[in-house]
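Removed: one protein chain of the complex. Kept in place: all other protein chains.
So that you can tell them apart, the chains are marked A and B in the order they are listed, and the count of residues begins at 1 in each.
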Amino acid sequence: MSSATPLLEIDKVALHFGGLAAISDLSISVNSGEVLAVIGPNGAGKTSMLNLVTRVFDASRGSILFKGEDIARLPRARIAHLGIARTFQNIELFDAASVLDNLLLGRHRFGAGAWWQQVLRTPALTRREEAHRARVEEVIEFLDLSPWRNAPVAGLPYGVRKVVELGRALCAEPEILFLDEPASGLNPEESRDLAFWIDDIRSDLGITVVMIEHDMALVNAVADRVICMAQGRVLAQGTAAEVQAHPDVISAYLGA
Amino acid sequence: MRFDYHTRYRQGFALLRHRSDWLSYGLLAAALLALPMLASTYLVGELGYVFILCIASMGLMALTGFTGQVSLGHASFVAIGAYAHAWLMAQGVPFAASLPLAALISAAAGLVVGIPAIRVSGLYLAMVTLAFAIVVEQIIGMWRGVTGGYMGMMVETPQLLGLSLGSPRVFYYVCLFVAALVLLALANLMRSGIGRAFTGVRDSEAAAYALGIEVNRVKVGAFGLSAGITGLAGGLMAHHIGYLTPDAFTLLLSLDLVLMVVIGGIGSLRGAILGAVLISLLPNAVAALKSLLPAAMARQTGLEIFVAGLVLALFVLFEPTGLNGRWLKLRALIESFPLYRRDMFRRQKTYMKSERNR
Partner (left out) sequence: MNTAWEVFAQVTVNGIAVGAIYALVAMGIVLIHKATEVLNFAHGDLLVLSAFSAWALITHVGLPFWAVVPLVGAGIGVIAYGLDAVIVRRIAGQPQFAGVMLTIAMAFMIRGAVSMGFGPESQSYDTPWTGQTSELGGVAIGNLSLVIMGVSLGIAAALWLFFRHTRLGVAMQAASQNQLAAHLNGVRVKRLNSLVWALAGVTAAIAGMFLAPLSLVDTSLWLITLKALAAIVLGGFGSLPGALIGGILIGLIEQYAGVYLPDGSRDIAPYLVLIVVLILRPRGILGDAHGRRV
C-alpha cells in the first residue's frame, strides 16, 4: 500500500485466555490520516484487538509498534500519553460527574499542575484550568454538546452519552482514535451525525480513526479501508466493496 | 429564578459564585467567630469537638466519597494521629510542629493500608481496612512503652508561642481554624485535576486508564491523603479527650465516620460537614427526646444506637444522596421558583446489577 511507515503496526500478535486463543497471529497496520473500519462477526476478536493496543490485556506474543515504538509492554496508563484515545463498547463514562468534568478529564494527559498549586489554587493554575476549559469548549462546540454542559452524565439519553464519550476522547487530542462500535444503539439521525463527525475528525482535526463497527451504512460512508476479522485473524482487507464481496467474508458471516 | 451569566471561565469555577453565597457564608463565618463570646464553656467545647469530627469526616469523604474506596477502619487513623501527636509532644516537640508531623505519620500508615487497594477493591478492601483497624487497636493496647497500653496516656496542654491553647474557648478557635483550612484545601483539590482523577477512578477504572490516569497511584495516594487528614483530626482529638486509651478508637468510631459520610451525602464536602454535625448532635437530640418519653423507655440504654440506626436506614432508603442532596434540592426549589417540578430529581428505576465481576 503506501510507502510511508504506518502509524500503528500490529505485528503477529496473539492473545490467549488460558487455552483459548482470542487472537492468533494478527497483523494489522494503520496508515496515518485514514479512517479504517474493522468489521467481523461477534467473537472475531475486534474488541480484543483494541484492548491489546490500549494495554487492557497483555499480548502473549508479537509486537505493537506505534510510530516505531513497541508499546506492547508499556504500563496501561502510558498509552493515552502517546496520543492514543478510545471509546468503549458499553459506554464507560464518569457517571456522577457533569459533562464538563468528563471532558476535562479527557485533558488529563496534558497535566493539571503540581499538587501544591492545586491546593493553593495559584493564579498559574487558574490560567491552566482556563486553557483546558477553552479546549473543552471547542469540543463542546464541535459536537453540539452545549445544551448538556453542566448536566450529570448519568441522566443523559443514550445517544448523547455516546457523543460525550467521543468528545472525551477528542479532548485528549489523540493522533489515533479508536471507536468501539460508535453507532450501536444510535437512531438513524444520530448515526448520520456521527458519519459527518468522523469525517471532520479525520479531515479537520487530522486524527487517524480506527472504528470497530457493524453498521455497514456507516462503514461505507466514512471508511477509506475495511478490515474483516474472524476467529482472531484478518480475513480480508481492502475497500468496503472489495471486502463485502470477498467469498471468505461472506462465508464467515453466513457461518458456512 | 436565577440565571447565571458568565463572561469568563473563572466565574464558572469560583467557589462562591453568587453574591448571596458571599453573604450567607460570610454570616456563617462571623457567627462561628463570635460564638465563644456568647455560648457556655460546655457548648463551646462540644462545638470544638464537632469541628474535629468535621475534619475526620472530610478525610474519609476524600477516600470514600471521591475515589469510592470504602474504609470501615478509619478510627485507626484517628488513633494513629492522636497517639503520634501525644507521643511527639511528650518528647518535647512543640504543638505547631507535632500536629502536622502526626498527620504525616498517619498519612504514611494510610499509604501502607492503601497498597492492598491496588489488588483488591470493594468489599474486600473494606475488609482489609476493618482488619487493619482491629489490629491497630490491639497493638496500641499492647505497645505499653509508647502508648501506655490500656492504662492510657496523658496528653500535654497545647501551647503556641508560649501561650496556652488549653482552654475550651481558645481551643475552639484552633479547631475552627484547622477545619476551615482543611475544607479550603480539599475544596481546591477537588475542583482541580487531582479531584477529577479521584472521581474518574471512582466511576470507571477502565476509562481512567484509557485517559492516562495512573489508577493505582491515585488509589494509594487517596488513602494517604485521607489518612493524613483523619490523623490531623486525631491529633486535635487527643487534646479534646485529654487522656488517651485504646477504647476511644474502636470500630464504633469507624462506623460513626462512615455514617457521617453516608448521611451527609457521598461525594460532597458539604455533605461531610453536614453529616458530622448531625451525627455529633444525635446523642444530644436523643437525650432531649428521652425527657419526652415515658420513664420506662427513657431509662433504657440502647435508644441512642437504635435512633442512629433508624436515621441511617431512612437516609439509605429514601435519600441516598444524603443531606447534601436534600440541600441541593431545596436550593434548586428556591432558585428555580416557580418553575420547579417534583420530577426534577426523580430517581430512575434501577435493576439488580451484579458487582461480582468488578
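Just so we're on the same page, a residue touches a chain if its C-beta (ideal position, glycine included) is under 8 Å from a C-beta of that chain, and two chains touch if they have at least 3 such contacts.
It should be emphasised that the depicted structure is a prediction, and the values quoted were computed from it without experimental measurement.
Considering B:Leu60, B:Ala84 or B:Leu130, the position touching the chain not shown turns out to be B:Leu130 (whole complex). Touch with the chain that is not drawn comes from one residue among B:Gln138, B:Ser167 or B:Ser336, which is B:Gln138. When the omitted chain is restored, the residue from B:Leu16, B:Ala34, B:Met154 or B:Ile305 that touches it is B:Ile305.
Residues of subunit B that touch the chain left out of view are 70, 115-116, 119-120, 122-124, 126-128, 130-132, 134-135, 138-139, 141-142, 206, 251, 255, 258, 262, 297, 300-310, 312-313, 316-317, 320, 349-358.
Please note the rule applied: only the chains that are shown with their structure count from here on.
Residues 8-10, 12-13, 185, 188-189, 192-197, 199-200, 202-204, 206-215, 267, 348 of subunit B are the ones touching subunit A in the complex. Touching subunit B in their complex are the following residues of subunit A: 54-56, 75-81, 85-86, 88, 92-97, 101, 104-106, 108-109, 111-113, 115, 118-121, 125-126, 129-130, 133-134, 155, 168, 172.
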